[in-house]
Structure formats: C-alpha cells, structure tokens
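Only one protein chain is missing; all other protein chains are in place.
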Amino acid sequence: MSKRKLRMGMIGGGKDAFIGAIHRIAANMDGQIELVCGALSMHPDVAIESGRMLFLPEDRTYTSYEEMFKAEAQMPADKRMDFVTIVTPNFAHFAPAMLALENGFNVVIEKPVTFTLDEAKQLKKKVEETGLMLLLTHTYSGYPMVKEARELVKAGALGKVRKIYVEYIQGWLSRLSEREGNAQAAWRTDPSKSGKSGCMGDIGTHAAHLAEYISGLKITQLNASLNTVVEGRMLDDDGAVLLRFEDNATGVLTASQIAAGEENALKIRVYGENGSLEWAQMEPNTLILKWLDKPSEILRAGSGYTDRLSSYATHNCRTPGGHPEGYLEAFGNLYRNFALALSAKIEGVEPEKEWLDFPGIEDGVRGMAFIDNVVASNQSNEKWTDYKI
Amino acid sequence: MSKRKLRMGMIGGGKDAFIGAIHRIAANMDGQIELVCGALSMHPDVAIESGRMLFLPEDRTYTSYEEMFKAEAQMPADKRMDFVTIVTPNFAHFAPAMLALENGFNVVIEKPVTFTLDEAKQLKKKVEETGLMLLLTHTYSGYPMVKEARELVKAGALGKVRKIYVEYIQGWLSRLSEREGNAQAAWRTDPSKSGKSGCMGDIGTHAAHLAEYISGLKITQLNASLNTVVEGRMLDDDGAVLLRFEDNATGVLTASQIAAGEENALKIRVYGENGSLEWAQMEPNTLILKWLDKPSEILRAGSGYTDRLSSYATHNCRTPGGHPEGYLEAFGNLYRNFALALSAKIEGVEPEKEWLDFPGIEDGVRGMAFIDNVVASNQSNEKWTDYKI
Amino acid sequence: MSKRKLRMGMIGGGKDAFIGAIHRIAANMDGQIELVCGALSMHPDVAIESGRMLFLPEDRTYTSYEEMFKAEAQMPADKRMDFVTIVTPNFAHFAPAMLALENGFNVVIEKPVTFTLDEAKQLKKKVEETGLMLLLTHTYSGYPMVKEARELVKAGALGKVRKIYVEYIQGWLSRLSEREGNAQAAWRTDPSKSGKSGCMGDIGTHAAHLAEYISGLKITQLNASLNTVVEGRMLDDDGAVLLRFEDNATGVLTASQIAAGEENALKIRVYGENGSLEWAQMEPNTLILKWLDKPSEILRAGSGYTDRLSSYATHNCRTPGGHPEGYLEAFGNLYRNFALALSAKIEGVEPEKEWLDFPGIEDGVRGMAFIDNVVASNQSNEKWTDYKI
Partner (left out) sequence: MSKRKLRMGMIGGGKDAFIGAIHRIAANMDGQIELVCGALSMHPDVAIESGRMLFLPEDRTYTSYEEMFKAEAQMPADKRMDFVTIVTPNFAHFAPAMLALENGFNVVIEKPVTFTLDEAKQLKKKVEETGLMLLLTHTYSGYPMVKEARELVKAGALGKVRKIYVEYIQGWLSRLSEREGNAQAAWRTDPSKSGKSGCMGDIGTHAAHLAEYISGLKITQLNASLNTVVEGRMLDDDGAVLLRFEDNATGVLTASQIAAGEENALKIRVYGENGSLEWAQMEPNTLILKWLDKPSEILRAGSGYTDRLSSYATHNCRTPGGHPEGYLEAFGNLYRNFALALSAKIEGVEPEKEWLDFPGIEDGVRGMAFIDNVVASNQSNEKWTDYKI
C-alpha cells in the first residue's frame, strides 16, 4: 500500500468544462489522490472562481500553467504536486505537457495526446529522456471486461484472430450545434482547436485503440471514407474505415456523431477460429463469448467464479457481481493504476503487473498516426493506404 | 377471399434439402396453397421417394422438370398446377424458370434469381413478355416490422436518410465444411454451382436488398473488399462494402460466414436527420426507434396500438403481440401475398396494395448486379466503383 | 414416415374466431394434416360461410357437431376424419369431446379441458375406456427450449430443485373491454362461459402447467390471493399464488391480465442447488443457464452444438439457429407430435419417444384441479390449502 496520497494539479477543467469534472471524480474515487492545485482556465477570474468551488487554497489557484509549474517546482517535496492532469482542448495539450516534463512533473493527459503527430513524437522523446510517467486517458481500456477480453485473446481462447468489427456511434452532432452555443461542439468541430479530423479524431481513435488493445494486433493498412454530413460543419462527423491488421486479420471500423438517437455506442466484436467475443460500452460489465461448438457464455465483472477471470479483470473491479460499475469507475481504474505505479516508483517498490496496465505515450503516438493515416486514405483514390508512423 | 387453394409444383427440394422444406412450410402455413406435383430431385429414385414422403400422387411425381411442365401443361385447367417453386442450387434456376414461363406457369424462385446477371436480364424480359407472376424469396422483406420500417422511412418519420449500417454475420463456414460432407457448404462454396461470389452472393445480397427495401434508396457506388478466410475455400467467405446511395446517403455493409459463434445475425440500422431505426432478424417482432429529442420507442408486431402501425405491418401478422412470429412466418408472408395476388388475378379481382408487396424479378436483377459490382470493386484498386446494371 | 396425411375435423373456429385460426395454421404447417370437415359455428350461416372460406367441400360443412359425428362415422375408413379439434369456449368442450370419443374419433382440445373438474374426470375415464388419443393444447410446452429445460432438470443438471418462479402477465384486460364489444374478452370474463376463474383459468393454468412440466414436481399446497381489479368485471383478472411442491421446493406464481403495457409475458425461472434456468416465451429460442461456479450459458434452439441439446429440443425445431421459430411453431409441434403418434398407431408402428411428448387428459384434469384449488384457497383465511384432485 501507498504511504500517502498522491498530489494532483490540473490544467484546464474549470467550471462548466465537461471532461475536467470527470477526471476529478475518477481521481477522487479511490482515495489515493488529492487535488492540490490548478490552473483551471485561461481566464483568470474563471480560474479563481473554479479553484474556490474545488476548495483549492488560494495560493495554489494559479492563473496560468507556466506560473503553476514555476511555483510548484519550488515547493518542498512533501507538498509539491506529484503529477499534473491536462484537460484543455487538443491544441493546448503539447506545450503544458512538455513544460510539465521539463519541470519534473509526471503527466496525465486527455486524448488525443497532442494536436499533431509530430508533437506526439516530440513528447514521446521527452518522456523517454526524463523517465517520467505519462497516462493517456483512453478510458475504455480501463473497463475490467475489456481487460478480460484482451487476456482471453492473448491466451488463445478464440484461436487465431480473423475479423474485428469495432463501432463508435453517437448522435449528439446531428445538428449544427457548434453554431447554437454548444461549447463542446464548437471546439471539437473547429480544426484550429481539434486538429485535422473531427469524428475520427474524437472517437474513431478510441475505437482504433480498443481494437488494437484487445486483439494485440496492429493496423497495417486502411481504406477510409469520411463524410461531413451536417452542412456548414468544418470537419468530418462520420466515417468508416476498412482495416487490415497484422497476421491477415481484417476489420471494419465505423464512427459517427450524426447517428441520431445514439448515445455513446462503442462496441467491439473479435472473431477467431474457434469463437468470438463481444463487448459493448453501454453494458460494460458483460463480456459475451460465442463459441463454434458450444453454447455462448456470459462473463460478468465481479462474479464469483474468480478462477475463470484474469487478474486484470478482478483487479479493476471494486464490487461483487450485479453492482454495476461504469464509465467513471473505468476512468478511475486508469487513475488508480497510474497512482499505484507512480507511488510504487516514488517509494521504490516493485509494482504489480496489473498496475502498469494503463495507456501511455506509445498509445498517444499511435492515435495521432491513426488520424493522419485515416485522413490520408480518405483523400486518396487508391483503395488501400499503408499505415505509417 | 379466394375461391380455391392454389396448386403448387416444386423443382428440387427433395428429402434432405434444406430450403425446399422451408418453402413447403411457408406455402402450407396459411391453407391457401397445396402442393400437387414435383420434380424433387435430379436423381429419379430420390425424386420418387421424396414424392411419397410428401404424399404426392405417383403420377404427379416427376423425375425431370421438363417432364413436369409437359405433363402439367396438358392437364385440365382445374387440376393443373398454378405455379412452380424452384429450389435447386443457383446454377439450376434459369433453365426451369424460363421453361415454366414459356409453358404458362407462374414462378416462385429462391434467390439469387439466376447464376449470372445476363440470365437475370433474360428472365426479366420473359416475365414481361408473358405477363406471368414471379416471386423471389428475399425472406427478410417478409417480416412485418421490416415493412413497418420501410413505411416509416417513406413517410419521412426519420427525416432525410443519412446513414445505413447493414450487417449479415454467420459462423457456419468457419471451418472447411465443404470438405467434411456438408452438402449445403459444398455447393454454396463451389463457383460452378453458386456463382462468382460465395458469402456476398449468398447473404450479402440479402443485406443489400434489405437496405434498399427499407431506405427506398438505390446504391450508386461501392468500395468492396472480399476475403477468403478459410484456407482451401474457392470463394469469398467474408467481406465488407462501403456504400454510396442516392441522395448523398452513405452506408456500410458487412457480411461474413466465418464469424465463429454467430448464427444468422442480419441487422439493419437507418439514420435520418431526426432519428433512427434498428431491426434485427433474430428478434424480428421488435422495431426500435431512437429519436434525437425524445425517448426511444419500441414498436412491436401485433400490438394493440394498431393506429400507430402501417397496414403493411398488420397485414403480415397472424397473432397478437407477444406471440412471437418468426422466420417461417416471414417466409409464409411472401407466399401468402403472392398467393393472394395470383388468386386475385386468376379470379379477375382487384388486389389489395398489401398483396402486391413481394420481391420480384426487378429485385432479382438488382441482386445479380450487386454481386457483379461487388466482385468488380473487390478486384479494383480504385476506391470507388460505380454501380452498373 | 407416415403413409398419408391425417384428416382433421373442427368444431368451432369459424370466421373471426381467434384460436381456431391458430389451430389451423399449426395443423397445416408441417403438411401432415388436412382439414376435411367442420362444424365451425353454432350459427348455420356462419358455419357455411366459414367452410367456404376454408375451401371445405359443402357436404362436409356441418351445422352442428352432432351432425358431423354422425355423418363422418358413416364414411368409409379412407375418407373419414381421423380426429376432431374442439375450439369452442370452455363451457362447450365437454359434450362434443365425449361424443367424439363415443363415436371413435380422437380429440384435440383447447385448454382448459372442460368447464368443471368433474367433467374433466369423466372425460379422462372415457379416454381410458376408449383407448383413443387426446391432445390438450398447452402450447407453451411445445417450445423446444421448454423441452430442453425439462430434460436438464430431469438429468440433474441444476441439482435438487429449490425454487420456482413462474409469471404470466398480460395487459389486454386493463379496461372493461367485455362491455366494449371485444368478443374474446366477453366470454373469457363470463363465468357461465369461462368457468369459476378468469385470469387463473385462462393463463394461470398455463403457468402452473409449465412449472410442473419443467420441474417434474407436483404442487402440493397453495396460498392464493385473487383480485378483480377492473370494476364491473365478473371474474378475477389478477392474482398471485405461493406454491409448495413435492420435495420441499417452493414457488411463486403470478398471473395478471390488467398489467397495462404487457403483451404475453410468460416466464419461468427454476433454481437448483448448483444453478438455475430461465426461459421467457417472448424470446423462446433462448434458454439461459446460470451457474453458481461458472459463467452463465445461453442455449439456443437449432444451434450447431447438437450434442449439448436433448433429442426433445432438436426434434421440435425446423430450422438452424438464428432463424427464429415462435408461437405458431410451438403450437405446430403439439400437432406434429400428436399426428406422428397417431399415424404410428394407425399404421401399427412403434412411435419414437419424442412423438409421445404432448399434453393429454392427465394435464387437463390437473389444470381443472388447479383452478378449483386456487379458488378455494382464495376464499379461505387459512394461509395454506392442500392441493386436492
């Protein structure tokens, strides 16, 4: 067990921000982390009011991240923040992340990790140079049954993987909400803030990450077609990508934000020689196994047959079967594992292997490459585009 | 109401054949049709034994379809068969269908309608020349909630259609069953019997038909990638097709017969500006409507709120809500509508519009074109291939 | 295989009758039975018009069942009906059934078998005396996965049975429909036509039959509470019964026809020492097995793992997995098994054991006793009432 709580700072995530609040719940949940400081907004008054709402001390409520790094770096080791969480829009990830690392702070960062692939590569180099830790919050890999899926594939339960279907379908951009005062919609559809892709950058990357995470196979070629369905929008809001993976597996990735009536429908199916698995984010505690020669099985997070579940599944679960854990707990798992691994490092203890299971800068680089490759394929008349990093 | 049962003959469908038995159940179900004769197998002894098992009179148990047409054509009008059902493998559809029409018999035919697109076009010409009726058994369009879906789209309930996902996923060809004595697998994977595509011809055509049937939109371009996953197989057993439809709608069609653990998972989702619909063949009495601005609704076949359901849904339903009707009833709906329309024609009565709602030779030509276009696109390095007929 | 179709007559079931049409579809479906005659209504003109709509010959369209039995009994053996189906309201079952048996005709009869328990006992005696066959259409025991459930319990898969929950919930009598021109509602809520119980007689008996059929345990005591919820109704439309079974198992049976919004929600759960099973009529091709020490399993009708399914499940299924069979097929299974058994008897052949698996007069007597016992318990202030026959 850790000897003390880890101390977290936050950049972005002021009042009314969506994802910052999620990060704080995730960090709070397990009582291993405390928020000690923040540069919560570019607007000083918002930063200050947000700090007050979060019960931050006034002298650690900063109005810029530069100021925060400077002040915190000078604090004594038993008070200084241990890591910083960056929850600004995509275009404002890279600079604070680099500065954090340069000042010796570990980093938690929202995905996509940076604005461009090149930035991601630079950040990777910096992480390697500094030896500091970085957590990229690909939330969906935090679910226990996603981990179980990965372990089953790795153990060969399905046989050789042949086919992967992954879809991530939302409806919340069915209208031109970016012109109707929806702040989330505004920055996510603005190429100067979000990057060169909208839907594929925002959610297609989650789907691609999940497919590679569970299957253990890397995408090698893709055939993408993106659409901007809502008139007046500046970025893609829908698309589909045919995939080729290592070892002759193929796949289909669909992502949409104009699928009217859908909520947050991320779903993956992986087919092997002997059977298949199916997991859907909206019913996350269930992993369906379908077999060629025997009845389907329903694996459930937290269930009593712990001998059937991998240590990765049981470690990432807080309650017995039938007490549903959800999105916030999955998010919390990323933080908890990061915190356990970071505490172990700080205390010079050997980490459990399950603690090291969180997405990092490698996943970040790969996510940025996915965006680049999808956009390149979309612009090409050639059917297949090689996946380049 | 009809004045008499219609008289059916059958070509193929001898003992041990799968789809012939299904056709007979579908034709029997509603008591409007009686099987009066058959050329049930190319093998005379099988033909004769099969006739006996079906209680056919010996003198109407034929050993070739040529013989059957000749004999039946000479019978008096009040005894002669009214129509013939052709349930032989794909390569053996065209010749008996042409001969039937030439001898004045109406035709029911399994899909795909012929072996090649050219044959389909010839058959279409013959149907038009003779003025006879032809039913193509695209079963899935016989379900009441599929018809409801079509009517909802047609009435504009979803707004303009933007996106269509259709998938047809099976696992029964996950192994090289065609070499292990599975007769169904053997002919369906043999290009000399099945045609130029395996999976796309067998089930991809169903998916494409369903997408066009419900959306009312025609495919205009496609981007296909087919796979032969099981080593030693002669035709594709898996594939995906990105679709472009009229009116700027796009779609994704996936079909697989190597999706280990899947049964007969045909599912369609259609997204419009205001909402979407979802229907899955394995739970066919439910049509899910998801709305942008209000709670999802569950439409159920046979339900009491008949004012909410179209006449096409209620006409194709035999029981009240909660008494599940399934695949055989959907198949029966094709036969019932065909029989009602044919009886009306015979009796010189005006048919109800719901009776005329069954797939015919146009759908057959379009299905053969789909196969041709998918195979052509698969062979091309160009991303998009125009859909040609 | 049978040498000929069996010949069926029908009493009741004229045009506009609900259950008569269902019986005809069920009998037609498998091509083993033909309807040859009928006394389809008490009203001669309805009887005659109904016969014409069903393509019956005029001389075998009778206007009373007495006339039918007399005329048919005098026909030559190769023309005479083999059995008669009685689909009149409950109060009009006994007399034609007795007369049928006395005239040497086998009988198919809707449940509840008679109007009173005493009639049921007399009918049982007559069946035993004549040695004729009687099918009681407890439809739900015709489903393949219900049979699988029974076989699993019998084989001890769940261990000793401890608990049974069975519920049958409908909403169609939520209003006083019997006064609003609903003919079905009118006779089913009229004690002079339906008997001494409404809801419990109509659907509670199905639930009780299913519980005993699957568990193999008889009810020994009950604690019933019936309600007449809709004002002005003459019989119970809702109720619950606590059950004690043989071997210390207990259960809860709930039945309602005023559960607004429900369709035909019959569901059973059986709990044993090691695991449990769950089956719901509205998704009938699925049998869920839940285990104490391992993941739940989903057994599916028609699936490829035929070694896991009992011969009773596979025999009662027409199509491969994923081609949903429903209520009409379950009903058809009762007719098919009855027809196979009757044909075997006629032809002097040994029947397969699966053919003999259909409900008969014993189930009928037990169903009438259930009604009597429930009504007696409801009227008693004692908590528990012994189940008497």
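Couple of notes before you dig in:
We just call them A, B and C in the order they show up, numbering each chain from 1.
We adopt the following convention: a residue touches a chain if its C-beta (ideal position, glycine included) is under 8 Å from a C-beta of that chain, and two chains touch if they have at least 3 such contacts.
Bear in mind the structure is a predicted one, so any value in this text is a computation, not a measurement.
The chain not shown here is touched by just one of C:271, C:335 or C:358, and that residue is C:271. The missing chain, though absent from the display, is touched by one residue of A:72, A:167, A:273 or A:329; that residue is A:329. When the full complex is taken into account, the listed residue touching the unshown chain is A:265, out of A:113, A:161 or A:265.
Among C:121, C:193, C:290 or C:345, the one in contact with the hidden chain is C:290.
Among B:160, B:179, B:294 or B:353, the one in contact with the hidden chain is B:294. Counting over the whole complex, subunit B has residues 289, 291-300, 303-305, 308 touching the chain that is not drawn. Looking at subunit A, the residues touching the absent chain are 1, 4-5, 21-22, 24-25, 28-31, 35, 53-55, 170, 172, 262-265, 281-284, 300, 302-304, 318-329.
Subunit C meets the missing chain through residues 158-159, 162-163, 165, 167, 171, 174-175, 223, 225, 227, 229, 238, 240, 242, 250, 252, 254, 256, 258-262, 269, 271-276, 289-292, 296, 380-384.
Rule of thumb we're sticking to: only the chains that are shown with their structure count from here on.
Among the remaining chains, A is positioned farthest from subunit B, on the basis of C-alpha centroids. Separation between the centroids of subunit A and subunit B, computed from CA atoms only, is 44 Å. Here the spacing of subunit A and subunit C, counted between their Cα centres, is 55 Å. Residue numbers of subunit C whose C-beta contacts span two or more other chains: 300, 303-304.
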